[in-house]
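With one protein chain held back, the other chains of the complex are shown just where they sit.
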Amino acid sequence: MTKDKITNDSFKTQEYFVNMGPQHPATHGVLRLILTIDGEIIKNIEPDLGYIHRSIEKMCERDSYQQIVHLTDRMDYLSSHINNHAVCLTVEKSLELEVTDRVKVIRTIIDELTRIASHTLWWGVMGMDVGALTTYFLAFRDREMINDIFEETCGARLTMNYNIPGGLMNDIHPNFIKRVKEFLVHFRKKLPEYDSLLTNNVIFQKRTKGVGILSYKDAISYGVSGPVARGSGYSSDVRKIHSYAAYDKVNFDEVLFTEGDTLSRYKVRIAEMWESMKIIEQLIDNIPEGDISVPTKAVIKLPKGEFYQKVETARGELGVYINSTGTKNPYRMKFRSPGLSNLNALNQMVVGGKIGDLVATMASLDIVVPDIDR
Amino acid sequence: MTNEELQNKIASINNSLEFTEEASEFLNITVNKDDLHKLCTDLKSDTDLSFDYLFCMTGIDYGKELGVIYHLESIKHRHQIVVKVKTEDRENPVLDSVTDVWKTAEFNEMEIFDFFGVKFNNHPNLKRLFLTPDWNGFPLRKDYVDVDNIVIK
Partner (left out) sequence: MIKTIHDWLFSVMPEWAASLTEMVLIAVFYLTLFAVIGLYLVLLERKVAAWFQMRKGPNRVGPWGLFQTMADALKLVTKELTGTTKADKFLYNLAPYFVIVTALVAMSVIPFTQSVQAFDINIGVFFLLAVSSIGVIGILLGGWSSNNKYSLIGAMRSGVQTISYELSVGLSLLTMVLLTGTLQLSEIIANQQEHGWLILQGHIPAIIAFMIFMIAGTAETNRAPFDLVEAESELGAGFHTEYSGMKFAYFFLAEFINMFIIASIAVTIFFGGWLSPFGITEGIIWLQPIWFTVKVVGIIFLMMWFRWTFPRLRIDQLLKLEWKYLLPLNLMNIVIMAIVIWLGWTI
């Protein structure tokens, strides 16, 4: 080719598609993203969902309310107790059942332990996604203690099934209070390690600062919730706004960061672990005496009507919508999953960034795919 | 605002609405499907109402009709309402998309299309969200039959 024949067309670049997932280390399970990439720069993201869809909503239409509680463990398996809690609260609300203070406090403590467990796992995975592999093991060291507490009291480590409509399955284990206190002492010492290993690392700061920005306005419009929303400065803590269980009795702050980037979402979660510890510390010594469950009928029939309850899971706002016709099964049951809305905003956050940015941003969204697919 | 004040305020915007509070903690508004998009825009843009957060969007099969339920909240005022819309056309149900009002509706509308077959006008990318594109029927409809996978007790 002679020199004058070289035109712009000779150096034409082409966008190409890359399938990220469903088997990819950064997609945390079975999420599939169809990326349109120009070199290293991301032009478009199209999530392809449904690889772990189990039609929980359809199954709910067939099951009794006690059975539904156990199904919800399998949605967001990292905050399984909070999912149970949401369904129980909805059923109790519709039956106008007032649970005892003891139940409320125990539920709150376990909710917060679940949140810490979920956030520690997230922290480990976040580190792995940006390339620091050691974080995973530090996170599991601390998470293991919480899982042991759960195993003792609830009988399971991950899908606990501890809540039933009207209260709790069993009373807490005699060791529970001692173990939780031990954990708090341990974790107060270990949480600063998280900062010194990852948060204060220059490379980590460079990787996350100013990356994957979601503005305040977009955050509301995309309906994001949980730490993702609070990283954009949008106050969305259901525990504060529509308080449930024992959250109105405790003193804690809602963590807000206004930058809206990956680093601020990261910092929100780290700070939330401190807040969760604060909540547990206030409650652990003051578990009131009382019954652990209010007796319900063997077959729960909800009155005719529509019921809605939202709770704050580790990932954001989980809503439970029940449309009842007065039978023992719900007519329509819908779970408002936090992950679906958060994933919806991903395209907005990473288009124009590099592949590395996508991985870091996705890690900061803390996606649990079964929660999105349901 | 309390539900009563909300009702008065919203009625002043659009007087063809039907309000109920029966068996629900929220104020329920039933809107004609042609007025849906207009109402949603008004609910969001009105400064006293400013329903800027669509926190739940549910498809529902009433048997005769298909419906969509919008749960709305205002970040500023923290009041909540429920907007309901129904369509009797089960063969080719079409509603207006609200993705331009609340972006979060994008995936939710895809989900409702996936499970109920409700099509949304002006949706940027309407396709099945969870199920495969060649799936037959819409599983969350009450008349959905799947002899292989659903065991009827």
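A few remarks follow.
Note that the chains are named A and B in the order they appear, and that numbering of residues resets to 1 at the start of each chain.
Basically, a residue touches a chain if its C-beta (ideal position, glycine included) is under 8 Å from a C-beta of that chain, and two chains touch if they have at least 3 such contacts.
Predicted model only: the values in this text are computed from it and were never measured.
The chain not displayed here makes contact, within the full complex, with A. Contact with the undisplayed chain is limited, among A:44, A:67, A:134 or A:170, to A:134.
On the side of chain A, the interface with the absent chain consists of residues 16, 18, 24-26, 40, 127-134, 136-138, 141, 197-198, 201, 203-204, 206-207, 354-357, 359, using the contact rule stated above.
Please note the rule applied: only the chains that are shown with their structure count from here on.
Inter-chain centre distance (chain A to chain B, centres taken as mean C-alpha positions): 25 Å. Partner chain A is touched in their complex by these residues of chain B: 22-26, 28, 52-56, 58, 60-61, 69, 71, 75, 78, 82, 102-104, 106-108, 111, 115, 125, 128-132, 139-140, 150, 153.
Listing the residues of chain A that touch chain B in their complex gives 46, 49-50, 53, 55, 57-58, 62, 218, 220-225, 234-235, 241, 303-308, 310, 317, 319, 321, 323, 332, 334, 336, 340-341, 343-345, 348, 373.
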